[in-house]
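All protein chains but one are shown in place.
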Amino acid sequence: MTDATLHPDRLFPPDPGMRAIARALYESVADLPIVSPHGHTDPAWWGTDAPFANAAELFVTPDHYVTRMLVSQGVPFEAISAGTDPRAVWSTFAAHYHLFAATPSRLWIDHAFQHVFGLTDRLGPDTADRFYDAITEALATDAFRPRALYERFGIAAIATTDSPLSDLTHHARAAEDWPAGRVLPTYRPDDCVDPEHPGFRRNVETLGALTGCDTTRWQGYLEAHRKRRAYFAAHGATATDHGHPTAQTRNLPEGQASAVFQRVLRGHAVPGDAETFRAQMLTEMARMSVEDGLVMQLHAGSSRNHSDLVFRRHGRDRGFDIPARTDYVAGLRPLLNAVGMDPRLTLILFTLDESTYARELAPLAGAYPSLLLGPPWWFHDSPEGMRRYRERVTETAGFHNTAGFNDDTRALCSIPARHDMARRADCAFLATLVADHRLSEAEAHALAPALATGLARKAYKL
Amino acid sequence: MTDATLHPDRLFPPDPGMRAIARALYESVADLPIVSPHGHTDPAWWGTDAPFANAAELFVTPDHYVTRMLVSQGVPFEAISAGTDPRAVWSTFAAHYHLFAATPSRLWIDHAFQHVFGLTDRLGPDTADRFYDAITEALATDAFRPRALYERFGIAAIATTDSPLSDLTHHARAAEDWPAGRVLPTYRPDDCVDPEHPGFRRNVETLGALTGCDTTRWQGYLEAHRKRRAYFAAHGATATDHGHPTAQTRNLPEGQASAVFQRVLRGHAVPGDAETFRAQMLTEMARMSVEDGLVMQLHAGSSRNHSDLVFRRHGRDRGFDIPARTDYVAGLRPLLNAVGMDPRLTLILFTLDESTYARELAPLAGAYPSLLLGPPWWFHDSPEGMRRYRERVTETAGFHNTAGFNDDTRALCSIPARHDMARRADCAFLATLVADHRLSEAEAHALAPALATGLARKAYKL
Partner (left out) sequence: MTDATLHPDRLFPPDPGMRAIARALYESVADLPIVSPHGHTDPAWWGTDAPFANAAELFVTPDHYVTRMLVSQGVPFEAISAGTDPRAVWSTFAAHYHLFAATPSRLWIDHAFQHVFGLTDRLGPDTADRFYDAITEALATDAFRPRALYERFGIAAIATTDSPLSDLTHHARAAEDWPAGRVLPTYRPDDCVDPEHPGFRRNVETLGALTGCDTTRWQGYLEAHRKRRAYFAAHGATATDHGHPTAQTRNLPEGQASAVFQRVLRGHAVPGDAETFRAQMLTEMARMSVEDGLVMQLHAGSSRNHSDLVFRRHGRDRGFDIPARTDYVAGLRPLLNAVGMDPRLTLILFTLDESTYARELAPLAGAYPSLLLGPPWWFHDSPEGMRRYRERVTETAGFHNTAGFNDDTRALCSIPARHDMARRADCAFLATLVADHRLSEAEAHALAPALATGLARKAYKL
């Protein structure tokens, strides 16, 4: 029997022959554990295991995929923000749920409704209250606390994303009193590396205080990063992450790098200094990765807070970050000339500019031993996005220069749904290759678990 | 029985299961009226209802899709231009008709041959004369005059594209003596807004004369636009249209805007002034749309008249306008920061740069309440173009942030063919979503008429 919202063959090719191949591949990986090496879950969930409050705060107010779609069709931010009565928020969401037809958000949310809460109907005005009550009541029970969900979801390891200034206290606590969990921090130094971050100078000062390094000097500043990276590694981190507006890197002589650092730190920056400093720091971080073995991730090309009004009134991460064209070929060259051929470096690249898959990223990852491609990111973490990724990347870079899947999410209940979608999409892609005889069925069966978990474990050293 | 050129299942997925879904969806929308909110038919057709002259003047000489293809394969412009014996033009066209295999032009023209003129063979050297005679004879009869064709085609409303200087006399006459017709003007101010248009200064002067505004001053110039927009609205217009080489917008302080206006008007422009002025005028027009409710359309990114020789000898709109890369993310930001969150604004975006669908346009339209995406434009108004559009746009922006179909044509007999192609392509796309269970069949049946006419009516307030 097939329920209303989730068909067991969803996302498989409709052709009966290909569907059978895809199904068999999927069955072999559907129940593998979830390896989640990059994401944005709140470390406090794992440290304190406090329950979630209600359906609206779990599914609507913090999810920028959801809020932006509602806003795009005329719903005021105020109606769907924290502070508004959660049942009213939920009711607005339910009344507009048809907007999400054919979007990945709906596939994720329907999956969570059914697999996490046992709700198999479609959300809509008529089911809104029933869904709200069922979810909110469940959340009050122990079985729906974060750690219980982690275990129920079959998560083998999950990485969070953390400021260098974080004391990682939640990670420490989880490690101490929750043996079934594996929560890894990730070193994300943007707020200490980007001179245009409003807290940059204060953060660099704090970085000095935390490490005992003189972060008013270039070498001391770098040494402070080294110490914090070691602190993260001691708490289980295997990776760093870098969110930059462009993929520009630089490899300046020490004197010049130091001079730029002094200017940006003292507020004497000249035009271009902020970009130059960020670019230089990518190369510095790559050099540190060569030394300490932390895997480096670069997420480039998001034009953040496109609407001044939305940013001013409603803050960051509200769905108004828009992708921009990104140049990896010229941008990464200084870094790659410095350390790109070093077998000790792993640098995983992410893009929001799909035109770079076949033109830039697959050729780069198919040549440099240090480079891997991360999975389709953000707007492209979707069935069509995954198909385009594999179709454009595989012929030049193969499968082994890709880093497996990661969910990249702060929406806890979407994690199984996202991994399931990726496994289905990858099995569908493998099935097309088998069906037109580019791959044997045995090869596809060897690749399916690699795409589901193996490549992620290898890339992230998990 | 299936005729030679048009199969009833054309453009549907070949897989039998998917084809059945697509067929059922298509049958539910095939006979809906045609809503044509953006196009380039000649208002004089509707005002005077004069007959067309012959087959060549209907199908060949004015159709830049056709002439450029012939020229690209060595046919001299002279052989297919107005002024040449129309039967000879037709004969050249027929002799080269094989060049159009697998192009949308052929699908449109074959559709018109069959559905408008009852000609079901393939055009070629052997059928050329018979086709020419049949079409030319038909055109001399009342049943093939413009208004009769409008009614036969089931058009519910059609918009033309008009200069602010037009007196809209043909629209007025049609409104007066043709109750079955609905012909709307569209305010297209390029010739009064683009300082690089050869008639710019003269047109601004005329604009002043028509409105009684002092168009030698910035505020008077803006006021003149407001008055003409009101005149257009009084003649039924619901929209404006803006054809710009880029998507650049600006939002200058009034003093600066006024100074640029004075420089471009008096011939003292400095480099960049023309682009700045056009960019500023997009924001001004958006502000006027907030006030008067006219829907704004932006067609950006055509590099007009690429060949100097063709332009000099044969004029505009001869198939030598070539798309250029377009940046919407940075370009639109000033306008969107000014009025993009205002619920009274509707701005419909068109592109010739498909790389912007998933990277820029869907994220923008999936966030800003003012933005909608227009259908695939010009070179992309084709089966593959429509598929790429839906595949790249839907997952981020959904269906409801798109503006339905419009035919954008000056080729009257292609209008039913173009809407039919769009309905088939959209039903084929919906069928793929149903077939792999991303959408239920009921949802697809609710969406099909929205894509065929509903979204266009809503977007254009028709």
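General remarks:
Letters A and B mark the chains as written, and numbering starts fresh at 1 in each.
By definition in this document, contacts are C-beta pairs under 8 Å (C-beta built on N, C-alpha and C of every residue); 3 or more make two chains touch, one makes a residue touch a chain.
Keep in mind it's a predicted model, so treat the numbers as computed, not measured.
When the omitted chain is restored, the residue from B:92, B:211, B:249 or B:382 that touches it is B:382. In the complete assembly, the contact with the undisplayed chain comes from B:355, out of B:216, B:258, B:355 or B:440. Of the candidate positions A:36, A:136, A:394 or A:414, contact with the hidden chain is made by A:394. Within the whole complex, the absent chain has one touching residue among B:48, B:307, B:337 or B:440, and that is B:307.
Checked against the full complex, the one of A:6, A:95, A:309 or A:358 touching the unshown chain is A:358. Although one chain is hidden here, its contacts on chain A can still be listed: residues 15, 17-18, 327, 329-330, 333, 336-337, 340-341, 343, 355, 358-360, 362-369, 371, 391-392, 394-401, 432-433, 435-440, 443, 447.
Mapped onto chain B, contacts with the missing chain fall at residues 4, 6-7, 9-15, 68-69, 71-74, 98-104, 107, 303, 306-310, 319-320, 322-325, 352-355, 379-380, 382-385.
Throughout what follows, only the chains that are shown with their structure count from here on.
In this assembly, the C-alpha centroid of chain A lies 40 Å from the C-alpha centroid of chain B.
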